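Of the protein chains in this complex, one is absent; all others appear in place.
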Amino acid sequence: MGSTVATGRVAGKVAFITGAARGQGRSHAVKLASEGADIIALDICEDLPFAHSPHATWADMEETVRLVEAAGGRIVARKADVRSREQIDAVLAEGLEAFGKIDVVIANAAAIAYKNVLDITVEEFEATLDVNLHGVFNTVQTPVRHMIERNEGGSIILISSGVAYRATPSPDYSAAKTALITFARALANELGPNRIRVNTIEPGYVLTPALDNDKYGERTAELLGREPFASREEHRAAMWDQFKPRNMLPVGWVEPEAISNAVLWLASDESRYVTAEELKVDAGFADKSA
Amino acid sequence: MGRVEGKVAFITGAARGQGRSHAVKLASEGADIIALDICEDLPFAHSPHATPEDLQETVRLVEAAGGRIVARKADVRKRDEVDAVIAEGLEAFGKIDVVIANAAAIQYKNVFDLSVEDFEATLDVNLHGVFNTVQTPVRHMIERNEGGSIILISSGIAYKATPAPDYSAAKTALITFARALANELGPNRIRVNTIEPGYVLSPANDNPKYAERTARLLGREPFATPEEHREALWEQLKPRNMLPVGWVEPEAISNAILWLASDESRYVTSEELKVDAGFADK
Partner (left out) sequence: MGRVEGKVAFITGAARGQGRSHAVRLAEEGASIIAVDICHDVDLIAMPLATREDLEETVREVEAIGGRIVAREADVRDSAQLEAALADGIAAFGPPDIVVTSAGVVPFVPFPTMSEATWRTTIDVNLTGVYRTVKAALPSMVEAGKGGSIVFISSGIVFRGGGLVVDYASSKAGVVGLMRSLALELGPHGIRVNTIFPTNVLTKMLDNEVFGAVVSNAVNEGRPFESREQRVEAMRGMLAARNMIPLGWIEPKDISEGVLFLASDEARYITSESLRIDLGFGGK
């Protein structure tokens, strides 16, 4: 242990988080920091041409840094693209330099195009897989090598999606997120002897900048066959009503912090025997009767 | 401030093993406990069940952890006995926020030896007993209108074939029971989840009767000591788990209970939460 006297449910641990500039990723970083972890964070911090909505900015990442530090954590935060192994490994090297180890990996970075099978090109399909599947492979492999070498186990958390259980248009995104579950299961089997646990979280609807933006507001209006929303609030109210019937619990979405609670549990030693688990945090979305 | 501060949890099979561990864990995080256990052997079950002394020890440990507890001897197969304990608990604590259906019994018989009566006996405790445990608290929760968390202890056996058709049927049924309940009770903000433990070392397997079974299965002479049995059991079970352990501690299951009981999991419902060192998917 270092000289810092950390307390909390993940005291003294180091967590590597992708897509950490805003939304769920930021929430995980702040939650883990508030429970004693140090954070290695990356985010692409620029828009992806194929993705539907705008992605985060470097200013967003600076805000994550501010919030993590305010929660009492240390953080190494860099702009990097999960499609580039080189960029990821450079961030990891800096993080290891600063904190000496990685105990937890949270593969959170994602991108979605919202195209159906008739519109989506093979190139677009590949673009989605590049971020959501190959990007996870890139995120996980170097830390796994480090964990095996260090020989003190570890916790790897992949953010899958409720689309893994409920059919939705978006064949590319469905394929990638569903693949993550079996990817995790295979990894868990292989890395069990090294005491490296591998689990997925399947969020249902979560209100983050990925939905709560003007571009997505246009999409919602189009889907509902109505005129454009006059304000963000109006869009949110319509989305809440649109999503609520799809959940068992009487809510339209869950907060990023609710996902972070699951991340915290899986990152902590409280879940020390939990591996190959699919943990749904979804207000009952996956199993709701149609 | 504990993670379940001010909540009241009703736990069946609480005299020892996992049930006791859950009671103590929740008490240490601020909950009050309503506990029951049959506290006697079941003729059809393979190993001895808990005793009244065991339940007393749970009371002592819960109180030492700073919790209050109402603990009674009662049989989950009898609705009137379950309801009497719940009534006493409500009298003492005024509400129930969390239900943990943990009481179970297993006989280890295969299809050729297992009579239809044996099958029914297992369903009586492990399936009908859960129905009995859950329904009255659910009515209370609906009336109270502040939601609730119901946690059913299923088993890793729901994912892996084992020769115990009765126990497999009952424990697998619990998962869909939970899913149907979660669907029905979602509008009332009552969450319903299951936990699927893998191998757990508890008095249910850490006993001379079970040691005889292990020796027979391994085709070896009887074990001289409980330690010798545990070692053999660890080696026997370890290859079935992904993580290099033979079993998990009851406290590891309690960590999942605590999470599902707390508001940290406020949007988690209809979840099958495996705490099994990777048993199910190995």
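In this document, chain identifiers A and B correspond to the written order of the chains, with residue numbering beginning at 1 in each.
Definition applied: a residue touches a chain if its C-beta (ideal position, glycine included) is under 8 Å from a C-beta of that chain, and two chains touch if they have at least 3 such contacts.
A quick note: this is a predicted structure, and the numbers were derived from the prediction, not measured.
Among B:Gly6, B:Pro52, B:Gly94 or B:Pro163, the one in contact with the hidden chain is B:Pro163.
Touch with the chain that is not drawn comes from one residue among B:Ile86, B:Val125, B:Leu174 or B:Ala277, which is B:Leu174.
Only one residue in the set B:Thr51, B:Gln135, B:Asn207 or B:Gln236 touches the chain that does not appear here, and it is B:Gln135. Seen from chain B, the chain kept out of the figure touches residues 79, 110-112, 115-116, 119-120, 123, 127-128, 131-132, 135, 138-139, 142, 157-158, 160-166, 168-177, 179-185, 270.
Hidden from this view is one chain, which touches chain A at 166-167, 287-290.
Here, only the chains that are shown with their structure count from here on.
Per-chain CA centroids place chain A at a distance of 32 Å from chain B.
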